[in-house]
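Apart from one protein chain that is not included, each protein chain of the complex appears where it belongs.
Now for subunit A:
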Amino acid sequence: MITRERLVEITLVLLLAAVPIAAQLLNEPFYLTLATRVAILGLAAVGLNIALGLGGLVSFGHAAFFGVGGYVAGVLAIHAFNGTPMLLGLPGTKLMPFIWIVAILVSGLVALGIGALTLRTSGVYFIMITLAFAQMIYYFAISWPAYGGEDGLSFYVRNGFPGVDTLKPLPFLLICYALLALGLILFQVLRKSRFGAALQGARQNEVRVAATGISPYRIRLVAFVIWAMITGVAGALYADLNRFVSPAMLSWHMSGELIVLIVLGGVGRRFGPVVGAGLYVLLEYWLGGITERWQLFLGLMLLGVVLFARGGLIGLLAGKPRHG
């Protein structure tokens, strides 16, 4: 049987697929850029959905991983462009798959360190200490002149993917769609797995999970690392989209935006991040074209969702989640 949620999801996939066609017909290549932004922000939000939706971890530091991914792409590209070796004499690279792997490894390692310390706290302390770590990385990026400091780092040619012309907007959009799809599949698989059961259990009743002999700390640490890895890849894509990376990607505004869009879309729902990212990007484009103060309307919308539609837009369209 097809549930309402499934129908909503199919509609969303069709809408995303329709964007490149519409862009072609209307001769509006900018639509491709918008869709790419949706896919990338959506992917970052999928990572957040694992941590926040499944694990209940409210953080204000995940921009750190978004930015780390972005800087990995930027730094590797610059070194490859200039032909200069990096740390330990390693060469740079302009190949996206390599960049993603490095982004995954670096974000994961940073998250392992930060998570090991911060996950010993909970609630507002967890929010504050993740924020503190993210701000440390933010100021570190600002004060590192070798990679642009406050001005950020521009690279003029988008990184490549074997057999694909990434300089054209459409192939790059398709790459981003593919990674978003992978992220969504990963979310679904994790949610249904033993790990997902333990992670959701730790959100619903931490004491009970501990009493059954599962350590919530270790489960959450692994979730934290997976979250960071996904966010890191999204960050690398974001840098490639803009061919520019700056400390702004690391700032707490970015963390806040991702939380806002996932709350708009529907926390813990599979397509919540996609809906949220779509809504966010559309509002930014349409309202942003009318007034610079478009975020006022975003705020009102967020207020409406929090007060009247706790399940976000997905909850509004598809009703309450089904439980297994």
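Criterion: contacts are C-beta pairs under 8 Å (C-beta built on N, C-alpha and C of every residue); 3 or more make two chains touch, one makes a residue touch a chain; residues count from 1.
Please note the rule applied: contacts and distances are computed from a predicted model.
Only one chain is not pictured, and the protein name UniProt records for it, out of "Branched-chain amino acid transport system ATP-binding protein", "Phenylalanine--tRNA ligase alpha subunit", "Aspartate carbamoyltransferase regulatory chain" or "Sulfide dehydrogenase (Flavoprotein) subunit SudA", is "Branched-chain amino acid transport system ATP-binding protein". The hidden chain makes contact, of the residues A:181, A:222 or A:287, with A:222. Within the set A:214, A:248, A:301 or A:316, the residue that contacts the chain not displayed is A:214.
Considering A:13, A:109 or A:197, the position touching the chain not shown turns out to be A:197 (whole complex). Touching the omitted chain from subunit A are residues 189-190, 192-198, 200-201, 204-205, 207-215, 219, 222, 323-324.
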